[in-house]
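One chain of protein is taken out of this complex; the other chains stay put.
Presenting subunit A:
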């Protein structure tokens, strides 16, 4: 029987959280080694397991993998969460990359000075509301299917849910406060009607998506207390990372 994947990172979200989500969503049990001291980190580097001297590190299937995106792509392909062909795969990649960008902004904000942090997080919420979430809302509305790509659960759905929950931690109203979608309408006199209809429908789309994906058994399990899901970065986490990475 194959060994469980082993994750090596700080005890917090950072760049490892999306990997935890994806493994959990795929129903894959995994183990974690938490980096707490500089000495641990230096040992990892000396051991030669970190190709570029960095974590996240995931050991699985006889491989020693670093680089978040490489790990995520491998997992998505392995657990059939990457679409059925190249055209579906590129859409999964596009959507996953977009949400990862957003989540990285949140992860990095934790390391800024208080004033900058507040500013950056406000910008994240703004981008989510005006750019990212409307884009996903439109995708769901346009095809009317339960999942983002190919009418089948994929990595893109996992990451969008992760991103929604992360942004909601910053602003609980983020899904209920949608801007009007710009309507490309062949009948301008019907634009207002279409916009109102779109606005109502769009509120339903992402909220329904969130509920639906959260109810998937593996995800539901991951969202329960006691799971390996990590908490938002706090001052202890920031302090540990700074100490270990000598930032």
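In the analysis below, contacts are C-beta pairs under 8 Å (C-beta built on N, C-alpha and C of every residue); 3 or more make two chains touch, one makes a residue touch a chain; residues count from 1.
Criterion: contacts and distances are computed from a predicted model.
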Remark   = In UniProt, out of "Exoribonuclease phosphorolytic domain-containing protein", "Glucosidase II alpha subunit", "EF-hand domain-containing protein" or "Glutathione S-transferase", the chain dropped from the view is recorded as "Glutathione S-transferase"
Key: Option from A:9, A:41 or A:74 whose C-beta touches the chain left out   = A:74
Note = Across A:63, A:123, A:208 or A:245, the one contacting the chain not displayed is A:63
Request  = For the chain that got dropped from the picture, name the residues of subunit A it touches.
outcome  = 51-53, 61, 63, 65-71, 73-74, 77-78, 86-87, 89-90, 93-94, 97-98, 101, 131-132, 135, 182, 184
